[in-house]
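Coming up: subunit A.
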Amino acid sequence: MTLDEVKRHIEKHLPGVALKPVRESLLVENPLDLPRVVEFLKADGVLQLNYLSSVTGVDYLTFLECVYHLYSMENKTYSLQLRVRVDRENPHVPSLVPIFRGAEFQEREAYDMYGFQFDGHPDLRRILMWDGYVGYPMRKDYKQEDSEVLDRDDIEWLQKHGVSVAEEHIKMAESLQTGGESEQPESEQTEG
Partner candidate 1 sequence: MFEKMRVKTKVIDSGKSGLDTQTLEVNVGPQHPSTHGVFRMTIVLDGEVVKSLRPVMGYLHRNHEQIAENITYSASMPYTDRLDYFNSMSNNQAWAMTVEQLAEVEIPDRAEYIRVIMSELTRLVNHVSVIGFLLNDMGAFFTPTLFAFREREKVLDVFEAVSGSRMMCNYLRFGGVNRDLTDDQLGQIKKIVADFPAFLDEFETLLAQNEIVCMRCQNVGVLPAELAINASITGPMLRASGVNYDIRKVDQYSVYDRFEFKIPLGEKGDVYDRYYVRMLEMRESLKILNQALEQIEPGPFMAPKVPACLKNPRNFKPPVGEAYGRVEAPKGELGFYVVSDGSKEPWRYHVRAPSFINLTVLEAMCIGYKLADAIVILGSIDIVLGEVDR
Partner candidate 2 sequence: MPQLEFLIKCGVYGLMGLGIIAAVGAVLLPNLFHAGLALAFVLVTIAGIFMSVGAEFLGMVQILLYVGGVMTLIIYTIMLTGRLGAKDVRAQNRQGIFAAIAAGFFVCWIGPLILKTGAWPQRESDSAPPLLSVEDLGMSLMTEYVFPFEVLGVLLFAVLIGAIVIARQDRPS
């Protein structure tokens, strides 16, 4: 079955679902349709795409994309790549965990790295970064907060060894130290 045939097959059985071929994959135009499509593909007698291999996000600067790789364990010849596109500011995607448990950790990772909000995920927490971490490190506009900042310990060490440190570095170190501690719980509420 070619990609076009698959597209027609899905659209025949699921009226109202808009699909668009992108490269070798199908883009589900409305993210809310995703669980219906995946459920259909899983149960479908021909395709039987019952194995969700990979879930991941991509940041295209203007929008975020979630990419799903589906394979079949019964009918080994088929595979399908699905994708959904969401707004960067409000990246809500329905979770696939009720259909595929294998999505659990991968969706958590995508949330952790890109900030996707998977609605319906039973336990959407950060998985690789620590609790209370602010920001999504894999987004292209992510700035490492300390890439140009000296640590307080570094400054102390430098001063002890007779190196003069600019006033702004000391200030930044101070603000980082205190700001990080006081802001953390607040920002977690708004972000998480």
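The rule is short, and it goes like this: a contact is a pair of C-beta atoms (placed from the backbone, for glycine too) under 8 Å apart; a residue touches a chain by one contact, two chains touch by 3 or more; residues count from 1.
Selection rule, in plain terms: all candidates are chains of the complex that A comes from, given by their letters.
Keep in mind it's a predicted model, so treat the numbers as computed, not measured.
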Given that every candidate in 1 or 2 is part of this complex, which one actually touches subunit A?
1
Subunit A residues touching candidate 1 - in the complex, by the definition given at the top:
23-24, 50-54, 56, 58-59, 67, 69, 71, 73, 76, 81, 100-106, 109, 113, 126-130, 137-138
